[in-house]
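What you see is the complex with one protein chain gone and the rest in place.
For chain A:
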């Protein structure tokens, strides 16, 4: 085995959120251990604004470096990747990222489902999927696939979400492993093996 392969991610965490998800996301990122041995990928529905400073906002108070995911970049452990606005983010078998500017899915680009489905194919049981607050039903099909491929799934509790539609739409189609308050989610990531 090449030395580089040892550093390459063998498991992964994906987090999806829409309206009302910035606050829980900041809460989660602020509690992550600095020594995670897997990458974290964040898909947020966001406005297509080149001057957006979402990465800066998320970097503040997170022990791990937060960066925008780049085309062909190989995922590394202990880094938080954010999907760029106006592109879908997919994961290749060699654990590198691919961007895709194709049609919106459920009026969204980036689409949470697109990344979740792609990550489920690559990481199978070594994947933890988390779905946060949101006002539409993106993410539920992808999260269900993660579960069906043997991965772990977490949904923000609808009572705790500013916009419960997205968590509810997931809970309505399958039974996630955990339904948790935003303050409880970081612990699941830190324990993820």
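General observations
In this section, contacts are C-beta pairs under 8 Å (C-beta built on N, C-alpha and C of every residue); 3 or more make two chains touch, one makes a residue touch a chain; residues count from 1.
The rule is simple: contacts and distances are computed from a predicted model.
Name of the non-displayed chain as stated in its UniProt record, restricted to "Protein-glutamate O-methyltransferase CheR", "ABC transporter ATP-binding protein", "N-methylglutamate dehydrogenase subunit B" or "Phosphate transport system permease protein PstA": "Protein-glutamate O-methyltransferase CheR". Looking at A:43, A:75, A:91 or A:130, the residue that reaches the missing chain in the full complex is A:91. Contact with the chain that does not appear here is found for just one residue of A:99, A:135, A:168 or A:188, A:99. Although one chain is not shown, part of chain A still touches it, namely residues 50, 70-72, 84, 86-88, 90-93, 98-103, 114, 118, 121.
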